[in-house]
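If you scroll down you'll find the structure; I have some questions about it.
Let's look at chain A:
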Amino acid sequence: MIARPKVGLFVTCLVDLVRPQIGFAAIKLLERAGCDVGVPVQTCCGQPAWNSGADRHAADLARRVIDAFEPFDYVVAPSGSCAGMIKRHYPEIFEGDAAYGSKTRALAEKTHELLSFLVNVRGMQDVVAECSGLRACYHDSCSSLREMDVTDEPRDLLSSVRGLELAELNEPEVCCGFGGLFSVKYPEISERMADDKIADMQSTGATLVLGADLGCLLHLKGRMQRNGIAMEVRHIAEVLAGMTDDPPLGAADT
Partner candidate 1 sequence: MNLDPQRFREAGQSALADPGLKVALGRLKTHFALGRTRAVARYAGDWEELREQGRAIRDYALSRLDSLLETFERNLMARGGRVHWARDAQEARDIVLGILRQNGARSIIKGKSMVSEEIGLNLFLEANGIAPVETDLGEYIVQLREEPPSHIIAPAFHLSKEQVANTFRWSHTDLDPSRLLVERSALVSEARSVLRARFESADAGITGANFLAADEGAAVLVTNEGNGDLSRLLPKTHIVLTGIEKIVADLDDAAVLLRLLTRSATGQEISSYVSVMLGPRSPGQTDGPENFHVVLVDNGRSKLIGTEAEEVLRCIRCAACLNHCPVYAAVGGHAYGATYTGPIGAALNPGLMGVRMAHHHPNASTFCGRCAEVCPVKIPLPKIMRHWRAREYASGLAPKTMVMGVSLWAFFAKRPAFYRAAAKIAARVLKTFGGRAGTIASLPLLNGWFAVRDFPAPQGKTFHELWSERNDGAR
Partner candidate 2 sequence: MTGRDDILSSIRNRRVKTAPRPALYRPPAVPDLVTVFVERVRFANAEVRLLSCDADVPVAIAELLRARNLPAVLHVPPGAASNFAWDMAPGLSLEASPPGSEDAALAIAPLAIAETGTLAYPAAADAPASWHFRAGFEIAIVRVENILPHMETALARLKERGDLGSTINFVTGPSRTGDIEQTLEIGAHGPKALAILVINA
């Protein structure tokens, strides 16, 4: 383990635009884990372009990310989806590429999803945080589960949050229906998938929904709001970093 590694924070475009405090929560956790955090110039990992089949745009954006994050020991994103794009799909884009092939592999090697990084690389076992008397459920995003192999890590860290009771969903492996542009291309199917996921969440008796991918959370909270379902939604980093003073997603500013 590197003594004081330099971590490049991959903020993600959704965190940047919609909920910066997730970025600050991630920084707090990374610093607590003994890292020096830097935020190089960045915009987007290119996933919307990649998933749309706009391969040239995706490659252009990817090169910028690869170059910007090269100086760091690690790249950490508070998102399974963006981390997955860099770790799993950038190598697909630049396989056999003379200029970027090995640089991409090097970057992919050192790219991690936030929770997995804290637990598996930095050995973090608990956090100093409190979430009085709340019952929460955790939403595993498909990319966290299947691209980044994140399973126990969020649960391990949540178990150390004082006052927080964690209930498991009945079907954590089923997609919530966000899928990036899918949510706007096939809204009715996306709606059905969201409703099924929300019903599962409600059945646990939880009043707080936590997750590590903001895209999923925005989609689910947006659907809850449309249907008048009152559950609080936060990114898990906010709870782990003890930054729950600000209102949760889509809630009124009090």
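As a convention for this text, contacts are C-beta pairs under 8 Å (C-beta built on N, C-alpha and C of every residue); 3 or more make two chains touch, one makes a residue touch a chain; residues count from 1.
As a selection rule, all candidates are chains of the complex that A comes from, given by their letters.
None of the values given here were measured: they were computed from a predicted structure.
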Inset, instruction - Any copy counts here: identify which of 1 or 2 touches chain A within this complex. - result: 1
Inset, instruction - Write out the stretch or stretches of chain A touching candidate 1 in their complex. - result: 11, 13, 15-21, 23-24, 39, 41-44, 46, 48-55, 57, 60-61, 64, 92, 142-143, 146-147, 171, 173-175, 177-194, 196, 218-219, 221-223, 225-226, 233, 246-247, 249-253
